Structures are given as C-alpha cells and as structure tokens.
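What you see is part of a larger complex, with each chain still in position.
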Amino acid sequence: MEYPDNIGINMYKWAKDLFPICRSLTGQGVRDTLAYLQKLIPELTIESINSGEQVFDWQVPDEWNIKQAYIENETGKRVVDFSDSNLHVMGYSAPVDLVLPLEELQQHLYSLPNQPDAIPYVTSYYQRRWGFCLTEKQRKSLKPGNYTVKIESTLTQGVLNYGELILPGETEKEILLSTYICHPSLANNELSGPIVTTALVQWISSLVNRKFTYRIVFLPETIGSICYLSRHIKKMQANIVAGFVITCIGDNNDYSYLPSRGEHSLADKVALHALENSVESFTKYNFLQRGSDERQYCAPGVDLPVCSVMRTKYGEYPEYHTSLDNLELISPAGLQGGFNILQQCILLLENNHKYEVTVLCEPQLGKRGLYPTLSSMNEDYTDIRTMMNFITYCDGNHDLVDIANKIGCYAINLIPLAEKLYKEGLLRKT
Amino acid sequence: MEYPDNIGINMYKWAKDLFPICRSLTGQGVRDTLAYLQKLIPELTIESINSGEQVFDWQVPDEWNIKQAYIENETGKRVVDFSDSNLHVMGYSAPVDLVLPLEELQQHLYSLPNQPDAIPYVTSYYQRRWGFCLTEKQRKSLKPGNYTVKIESTLTQGVLNYGELILPGETEKEILLSTYICHPSLANNELSGPIVTTALVQWISSLVNRKFTYRIVFLPETIGSICYLSRHIKKMQANIVAGFVITCIGDNNDYSYLPSRGEHSLADKVALHALENSVESFTKYNFLQRGSDERQYCAPGVDLPVCSVMRTKYGEYPEYHTSLDNLELISPAGLQGGFNILQQCILLLENNHKYEVTVLCEPQLGKRGLYPTLSSMNEDYTDIRTMMNFITYCDGNHDLVDIANKIGCYAINLIPLAEKLYKEGLLRKT
C-alpha cells in the first residue's frame, strides 16, 4: 500500500509514550491522551459532556482523578504503590485514608491466584468502592499487622471527554472508526486501538478522491459510545454504511473477526473478504462473543453496520486485563499487521463499485490488445480467464467484493483491472 | 411444570379402562369411548354426522356394530372368538353365518407369518368383506374339516361420532390438538393419543390468562378429520396458528417429530425447539413418512400448520398394528414423557412473544441490581451473558424461540427472565 514502511515502528513509539498515562472513563488521563493524539492528527477535536447528564438509559458519571495511592506497612514501607503501576488502584476508587489490620484490608485487595505475577485490572464505575490490585505474590507476602492505606482521588462533577474527527469525502455516506481510550497502561487492549486508528487517519487524510466521509471517534468504552450515540444517532443511522470497532490490534498472534449483530452488513462482507484473502488464518467469532462498543452500535434500534477486525480478541489471551498486557505483548510488526488489514478493508470499501458492462455479449477484447489473437492450447489463459470472469459478473448487481468472491480471487487485485476496463469504456459504475 | 406428579399413573389407569372397548370408524365403541372421556373433561361435546353424507371427496360410511363373532370347529370348539380380542374380527366385517371347509375359510383369515404370536389389525372400511385375524400359531393349528363361522355384525345407516371441545383464550387465534379414537384395543397407536390429550385438556383448562383458544378434537382417523374439516375449514384456516396430531405418545422408547407439509410453520419451530432442548434424543422424520391426520390437515388447499410430536412413530416399532401393541407397550412413565413434551410445546406457544427493548443502547442494568458493579476477570458472567444476549436480540423481529435458538438455550428457561425484564419496563411485547 502507499504508506511508509516504518509505520509499525512509529506506532510502537506512540504506544510507549501513551502507556504510562492513567486513563479511565473520565479525568485528566483521558485529556492528556487526546492532547497527544491531537499532535499527530491536528483536525481532532476534543469534546465533553457533563457529569450527571442523562444519555439514553445511563447517566454520565462523575469525573475521577487521582494523585497518589499506596499501602504502607507498620515499618512505613510502601508495599503497594500507585506510582509503580496505574493498575494498582481499582478504577474509580473513592478516596481513603485509614489504618486497618490485614484481615480488613484483604476485603479491598484484588489479585489472580492463577496468574501470581499479574496485577489484575479492576474497576467499579457505578458503585463507590475503594480497592488495590496487586500480584498474588505481593499479596501472599503481606504479614499480619496494621496497614496505612491512602488513596488521594477525587470523584466530582466534571466532564467526560472524547475525541472526534470528520474527514469529508465525495459523498455524505460515512465509514465509522471507533476506538477507546479508558484503560490505564494496557497495551493490546487498549492502546493498540487508538494508535492504529491514528495511523489510519493519517493515511485516510492523504487519500485523494475519497469516496466516503470518515467519522472517527476516540472515546471511553460503553459510556463513551452511548454518549456519542445519544448526540449523533440520527445522522449516523442515515449515513454510516460500514464501521469498525478498533481494539486488540497490536499483538503478533491471531487475527480475529467479530460480526455485527446482523452478520451480513457491508462491513462484515468486506472484513471477511479481506481476512480470507490476505492473512494466513483467522478466528471467526460470533456476535454472542462480543464485548466492546459493537454492543452499543449494534443494539436493537441502533442497528449500525459495525463489526470488529482484531488481532487476538479480548478475553482470548491470558494477559488480557492484567499488567501482562504491556508493551512486550505488542510489537511494530503486530501493529503493522493490524494496520494493514484495516487499511485493506477501507481500500475495499472505497473501490467496491457495482460495475456493469457497456456492451451486449462478450466485448471484443482482441482489438483492444487485451486478448490473444492466436487461439492455441499452448497459451496460458489464467489472467485472461480472470478478466473474462470478472466481466461476466459485471451485471450491475454484484459489487467488486461479490465478484471477487464469485470468481475466487482477492478484490484488491481486481481494482487495477476494473480501472483499466472502466477507462476503456467497457464498464460503467452503477 | 404445574401438574401433579401422578399424572402418568392416572393416564395409565384411563388406558386400562378404555382398552377393552371395540372402537372403529363408527358405532357404539366410539360413543362409549367419548362418554368415558366426557367424564374426565365435562366440556367435551359429542357430535355426529350421518352415514352417506358427502364430505369433500368422501362419503360417511355406514355405522358398524358387532355383537359376537367366532369360528367353531367340527367338535363345536370355538377356535377363534371375538370375545377374546377385538382384533380377531376384521374391522367393518360384514355379517356372516356359514359352514365351510378349511380351504375356503383360509381366504378370510389374516395372520403374520413373521410374528407368529401376534394378531394383526386389519380393516376393510370401503369394500364389503368379512374376515378373521388370528395368530400364525392359531392358524397353523387348524385341522382340515368344516368350520362354522359366525359374525353377528350390522352395517346400517347411522352416524359417525366425534368429540369436540373449544377452550376460549384471550384471542381468537387457535391451537389445534387432534387425536383419534377408531382403533380397537391398541395401546400406543392409539389409546395413548386420546389419553394424553385428555390430560393436556385438564391442564390447559387450569391455565389462567390463556393467550390462545384451544380447539381439541377426538375423531376417527382420516374420515373423521375429513368430516371435521368439511364443517370447520374456513374458521380453522382463519384462526389456527399451530396444531399437533397426538398419537403414539405412550411408549418408553424414542421421541419423534414429523413436520407439517411446509416444514417451517410455528408448530414445527416450537416442536423442534422443545425436542432439541428437553429430551436426550429424537428421530426427525420428513413429510414423506407421514401417516395420520396431518395427511388431511396439511393437504394442498387445506394447509394448516400441523405437525406431530410422538414417542415411537407408527410403523416404526414391531408391535404396531398388532395385538402386541397392548398395555405392556405403554407405561405411566412413557405417557408422562409424552405429556411433558406436548405441555412444553404449548407453554412455548403461550409465551412465544416478540419482545422489543424499550431503550436505545444497552440498558444500565447495574442500577436495577441486574448487573455486577465490579468489573473483574474473577467473576462468573454466564447468567449475565445470557441476559445480555437475550436483550440484544429483543429487536421486535425475533420471537422467544428464535432468540433461544440464536443464543443457544431452551426458551422455557428464558420465560422468567423475559417476564422480569418486562416488569422492569425494559421490554415491550410487539
């Protein structure tokens, strides 16, 4: 594709910069993240919606910010410290400043017995709690006695922020790219999402004669997409022809596909065609295995044509939602692979015309230098057959991807052929 | 379900009472049978249609009654006696009083060489004949010589009887239950049918807020359903949304499904869903293997949505249409299993609403106590996922059974969940 080879390396650098920021549904970490992305894509605008506002069945939560947090033992040693890892504090923890014995402290500790070296990622957005997350090893090393726990956080009337970007095209019909920015220090799920999306935005901006308008959003998962839909649902329903939730797109393992609720939207068709023809293998999930913002975009009554193309799907790798989902799990090559597959989905959408042949019967291709004038069994007709097969399904009913599926080749490879025949006047676009 | 545990035992007792009655298409045996059932379901009315009346392409046959019948050998010993088994006389046998040699008698004897201990069930409804059915063993023991044969039967202008019962519901839309009462002393095919139907009627009568009206008929097979259709076809075509032919429903072996002619009616959908989710295994037949009153209900131009849910299907067990299809072949447990599966079909029909979620995007279930407020990998989300999966298909297009099929669970188990969400105001019925 027409993109610098070092995009994987660039993306990985962005991930390193963004990794330390403590993101959550709301708060300074989200704003810092959006500010960083704005430097890479200046057209990005940062929007806000007030705490307490009703959005469909939900209310925008209070804004959460945190300065410091730790657990100190009797000797004054900080045995768990937020400054070591954002994950050490439960997301949306209420402030606390207490001395309490280990037995009581245990009620507020979260660890994973089966993954003794991993700090789990735990949140309590809609119920006031406080808590610390730590490795099972750390937890076992805690001796009986009193502990000082301190969480210097605030939960106050504020705003929920998200980033929005509209890249206009030749038509008002839209492609939606949606990614989330609410997970602290988690690399594959989530940083890979906003990072690959940012690289895609840079590439889309550079496309001349863009057919579609692109709606790109960076928002906190669930409540963010609900907020966004509550503001824009009518326009989105009128215009969006295909959309992708972009997440878990930076590791080097699997490729994955999770369909829209209807399973047969244009987004689904294109995603499946790209995966079937451009990667060695991938896992096909069903909508029952959903877990991200397609839950909102595909909800009944919302019904947007949105699916997910991922590398290893959330919930399907052991590091998921733990401190092991870190910068070692993703890589420049992993991010590049994710970028490539989504780029191809977009290229397919941009070129997915319905063609109709302009002459009755087969065109005389010989006189146009497109067909051998000698008929003999010794010739290799493979490319000729592909061309003739392509033409025979140019009936105005099949789009480029349909035809590629019919004739068993990758639609990306048919684009130059279609353009050549179009320029010869043998095809019209319907 | 809400039914006494001893229903299987009750049903078996009814079978024992009804077994000795000599039923046929017409006659006193049919009336005695209907009178017995009327004691169990007092709303049952007994209808009649005159011999000779034209019903579509058929004519109601003469009424057949029989007092006694036997074959006596030269020593005056009764070697075959109707009083031993109703099956000994061919159904609709003309009267006869003759002395004739064994060779001539043989023309009127029916036995099964491959089942030497079984008396076959033979009828000749529409051609005047006389005949005796006996075991192959009995037949072989007959010595050469003269035999006195006597059949004291009458074939006279009379009536064909059937039982009918309409249980009104909230709507005029109807469920049809059809079963037959024309086989003498045959237990699985046929007594299990009217008996399980009677138990279902008692249970349906007890249902409060019945959505559907129930049309239940007890009639002789083929000519009975033709008579009934000739009187009620317009109303049945206007109102019946699902129906079941109830037969072969009392043995303890297989479960079976035989589709309607169209194969995709509501009755079919519900029957398949119930069988797939509530019994260990079942045999799925196709409409080419039909053999009971669905031949009339599903005939072209009649086109009612009627299928059969059975235990072992007629024709598929060696005792079928012989004296071995007796009270030992059926059992309280067998009848109870048959009752249960049909009861579940009816419960599914009564509860098979199309639901539509009342809010856009996912509802906030946490604030209603329906969703955990703590997000952590340690939780078991199975029930939560079932609920979320159920909600996501509540789009007004899928009914309860459709959704259950989509999300891979038994719709019966979704009923309480659907009712809970409906009471929370999160669902409407469409």
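As written, the chain order gives the labels A and B, with residue 1 at the start of each chain.
Simple rule for what comes next: a residue touches a chain if its C-beta (ideal position, glycine included) is under 8 Å from a C-beta of that chain, and two chains touch if they have at least 3 such contacts.
Since we're looking at a predicted model, the values are computed, not measured.
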{"item": "Identical protein chains in the complete assembly, only 2 of which are shown", "value": "3"}
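Criterion: only the chains that are shown with their structure count from here on.
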{"item": "Cα superposition angle of chain A on its copy chain B, in degrees to the nearest 5", "value": "120"}
{"item": "Between chain A and chain B, centroid-to-centroid distance (C-alpha), Å", "value": "56"}
{"item": "Of all residues in chain B, those that touch chain A in their complex", "value": "356-357, 359-364, 366-367, 373-378, 385, 388-389, 392-396, 406-408"}
{"item": "Complex contact set, residues of chain A against chain B", "value": "56-59, 91, 110, 112, 120-127, 129, 222, 225-226, 229-230, 233, 261, 287-288, 295-296, 298-303, 320-322"}
